[in-house]
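Quick one: this structure, given as structure tokens, is what I'll be asking you about.
In this view, the complex is presented without one of its protein chains, the others remaining in place.
Think of it as A and B in the order they're written, each chain with its own count starting at 1.
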Amino acid sequence: MQGRRSLRLIGHGLLQAGPILVMATFLVFALMHLVPGDLAFTLAGENATRERVEEIRSLYGLDRPVLVQYGSWLWKMLHGDLSVSLLSGEPVLTSILHRLPVTLLIVSAAMALSLLLGIPLGILASARPRSLIDSFVTTFASIGIALPSFWLAMILVSLLALTFQWFPVSGMVEPKVNLFDALYHAFLPAVALAASGVAEVARQTRSALMEVQSSQYVRTLVAKGLPASQIFWKHGLKNISVTLLTVTGLLFNRLLGGTVVIEAVFAISGMGSLVVGAATGKDYPVVQGVMLTMVLIVITINLVIEILYALLDPRVARQ
Amino acid sequence: MKDSSASDLIQNPAAAEPLLRVEDLSIFFRTATGEIQATDSISFSVRPGERLGIVGESGCGKTVTGLSLLGLLPRFMTRVTGKAYFEGQDLLSMRRARLRRISGPRIGMIFQEPMRALDPVFTVGEQISETLRAHVKIGKAEARARVIDALAEVGIPSPERRYDDYPHSLSGGMQQRVMIAMALICKPRLLIADEPTTALDVTVQAQIIDLLHTISERTGTALIFITHDLGVVAELCTRVVIVYAGQIVEDAPIERVYRSPQHPYTSALFRSMPSLGVRGVPLPSIGGRVPSLANMPAGCRFRERCQYAQPECVAKPALDTNEQERVRCFRAGELTLPGAVV
Partner (left out) sequence: MTAQSSKRSLWQRRHLRNFGLYVSAAYLIALLVLSVLAPWIAPYSPTHQDLGAVLMPPGPQHLLGADDLGRDVFSRLIFGAPLSLFGSILAVLVACAIGLPFGLIAGFSGGWIDAVISRTIDTMLSFPAIVLAIGVTGALGVGLINSMIAIGIVFSPTVARLVRGQTLIGREALYVDAGRCFGATNTRLVLRHILPNAVQPVIVQVTLLLATALLAEASLSFLGLGVQPPQPSWGAMLSRAYHYMEIEPSQMYAPGLAILMTALAFNTLGESLRVLLDPTMKNR
């Protein structure tokens, strides 16, 4: 029964994610056509001959109708051919697969920090509304959301890495080489990235809990004589878990984007530095490859969250 | 308590010690502009097995009165003074932990909107079962069996299956039955029902009223039924307290109030009730408006809407101290007011 329900939910989720996935690939493809002027000229480079430009044009199929171009591009993508870098000539998929683990490590660490610190802070704040700790958390949350993460990263590097030398200033160790060392290198980047995450999670946890506290069903729970601890740990947490899931999904998206800037500060060669370099150098296949990978990850995460959501909240499963 | 003694008490309520005795209950709301008084020295008693209706318009203070008894008003925004003795102990000055051992096992409560009063992410069975297990030492399986019995008792078909349903998949009437089962699972001596039928369809309303009547008759559970609907009270209650603008204006056995209301407001309530037999006649409504809580007139609060008002009404009328029948009107006894059209 439970298994069949899960299967149905997964099917439903896939049905939802499908169109978004297709449209996302189209957006990534169409991005190339935002390039002002003749794309073939741009791709061929500044000093290319006329013949070279025409060669590029037919190589990329730029002389064919847009939908045909999209079709063949998508066909190649589906077979794992993300084209090659215009600058280095390296297959795009290879560079991405090489850099993905580092980025995912930082994002996961930041995610873990955000949830592990943000949820307790939100709980503390909501337990005593308008107390000192609540004001502290609320203020911290406002600042955390307005704080440029890369600036925080710079301050952390300046203080903890340059002055006290507790952490490495820059660079990264690949997780599969030495996971512990990788985590050590990922710590400061993750902290810088997580600041806004902690703030957001704390804020949402607090407001969700406040809403639960003032709800009529909590009044019922008090009226039927349940201990306050049971009301909070059993009913409160399960009711806010839905909010937390939603926040987690949005946060993952944001952290994944945030690493781009953070990687620049710590000179980490992950997905972020890859896409920044490519965007500056007009290396469009690499830009497209990174965007496609990231959106694929986000859509997958959203799909998982959608399913968990339906499992947690019986009202969703019905629809 | 045996059934026979319960019905004895209903026949002769004065014979028993009150189960609940509320004295001078005043509730204040804290607002940004200062404190405003929501109820003014509410006093009433409920005897074992008695069914008391508390009737008034919305905003008159009847709901907050019910909530205050179990400490359910938001603590930062309200202040409650007075006493409410339940089985000899004052509920209002009681510490939370002790109150918790009374609300549930000794006093049950049901609310206006069952959909919002039930936790949406737990099954109804689990919500009733946890109530039982919070107060009685009992195994999970045994609790489940008792919950299923309780669901059957409040008229829920195929209770074994409904046990695992979530609130949203039940109809409003079924949800309210679940609330009743939950409130009664520990066999309390008093059930407080706060407008339990207002959010329901008319036909379902009647069923719920029937159910409450049956249960109260069978188990001898006393009932406080808070409503704006005098018609419902007539079907269900043995006694009625009429509240106007935060004050009790009349308190008497139900037949007496229906036959000859003593307070002009009570009488006006009857006249504005749709009744059988007078079709085609436009329904009279009470002229004027309820004075706002922040700006209460000093004397009789009904004065400005009262067609019998006299100069003396600018002074505050007292509520008679006669235990059985109380009226807050200078002209009580001198007026002959129309009651319910029968």
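Criterion: a contact is a pair of C-beta atoms (placed from the backbone, for glycine too) under 8 Å apart; a residue touches a chain by one contact, two chains touch by 3 or more.
Note that the structure is predicted; figures quoted are calculated from it, not measured.
> From the list A:Leu59, A:Ala112, A:Ile133 or A:Leu162, which touches the chain that is not on show?
In the full complex, the listed residue that touches the missing chain is A:Leu162.
> Just name the one of A:Ala40, A:Leu62, A:Val222 or A:Val260 that touches the chain not displayed here.
For the chain that is not drawn, the touching residue is A:Val260.
> Identify the residue among A:Leu124, A:Leu160 or A:Val276 that touches the chain left out of the display.
Hidden-chain contact among the options goes to A:Val276.
> Applying the definition given at the start, please give the residues of subunit A touching the unseen chain.
Residues 19-20, 23-24, 27-28, 31-32, 34-36, 130, 142-143, 145-148, 150-151, 154-155, 157-158, 162, 253-254, 256-258, 260-261, 264-265, 275-276, 278-280, 282, 284, 287-288, 290-291, 294-295, 298-299, 302 of subunit A touch the chain that is not shown.
Methods note: only the chains that are shown with their structure count from here on.
> Cα centroid separation between subunit A and subunit B, in whole Å?
53
> For the complex, give me every residue of subunit B touching subunit A.
Contacts found on subunit B: 67, 70-72, 74, 76, 96, 100-105, 108-109, 111, 113, 116-122, 130-131, 134-135, 166, 168-169, 179, 182-183.
> Subunit B touches which residues of subunit A in the complex?
For this pair, the touching residues of subunit A are 129, 214-217, 219-228, 230, 234-235, 238-239, 242, 312-315, 318.
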